[in-house]
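Dropping the structure in here first, questions after.
Only one protein chain is missing; all other protein chains are in place.
What follows is chain A.
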Amino acid sequence: MATELSATPTASERMAYRAAQELRDADVVFVGIGLPNLACNLARATHAPGLFMIYESGAVGAIPERLPVSIGDPSLVTDSLAVVGQADIFQCMLQRGLIEVGFLGGAQVDRWGNINTTVIGDYANPKVRLPGSGGACEIAVHARRLLIVMRMSKRTFVETCDFVTSPGHRVNGKSRAELGMPGGGPTRIITDLGVLDFDATGEAVLAEVYPGVTPEQVRAACGWPLRTADALRTAAEPDVSVLRLLREKLDPQRLYL
């Protein structure tokens, strides 16, 4: 049944599509719930059919038939290649170094790609209590490539995170190498306005904007003086066939779109 389809992507659709472009066929990816999950399923349905999806809950090589509403959805088990305990996931998959790509989001991110999912305000007397790390801290330490997916605002892109839950390229003044972290750290921050890359010093710089978005708009939504890369690229956007796939097949109930 053909339905009326708006050709303009929503912010979530842009982010899911752009994140999917980062995934290569046969990448072993540690899938988070929400947009990362959608991005992985989109990549698998298009250019990366061999994407190997591992979920923190224990599903290894999962091919969920429905969009999982949580990271522990029963649809992740059905038809998985293996289901293992969480100790195996963290020890044998993540700390062992098997994960190529990790995805994280959060309440705050800073210019070094540090992420806060713990508290807003002082730890002992927080203004807002957030869920905490879960596996995010160790994903940030161990994934060879880390993609951060977050909507951009001065409230979320902050000069300094109130709490560093998941380490980026420089934590409290020290580099990943100095701290002995095995993973590569964040490679990109995918936002609703554009994409930030990291320079050689580990600082985030604006590298791509979506069509119609100006660098000024992006800078205005950033809590630190954001630098722009020498060659600013245009971020890839989903076409109508991808939008149809996202809306009608991958997330028909619009859980995340």
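Here, a contact is a pair of C-beta atoms (placed from the backbone, for glycine too) under 8 Å apart; a residue touches a chain by one contact, two chains touch by 3 or more; residues count from 1.
Methods note: contacts and distances are computed from a predicted model.
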item	value
Choices "Zn-dependent protease", "Cytochrome c oxidase subunit 1", "3-oxoadipate CoA-transferase subunit A" or "1,2-phenylacetyl-CoA epoxidase subunit B" - which one is the UniProt name of the chain not shown	"3-oxoadipate CoA-transferase subunit A"
Of A:Leu5, A:Leu179, A:Ala220 or A:Val240, the residue in touch with the unshown chain	A:Leu179
Contact residue for the chain not shown (choose from A:Ser12, A:Asn41, A:Thr165 or A:Thr191)	A:Thr165
Full-complex contact with the absent chain, from A:Pro49, A:Pro74 or A:Pro252	A:Pro74
Touching residues on chain A - with respect to the absent chain	33-34, 56-59, 69-74, 76-78, 83-87, 90-91, 94-95, 114, 118, 121-129, 131-138, 141-142, 163-167, 171-172, 174, 179-182, 255
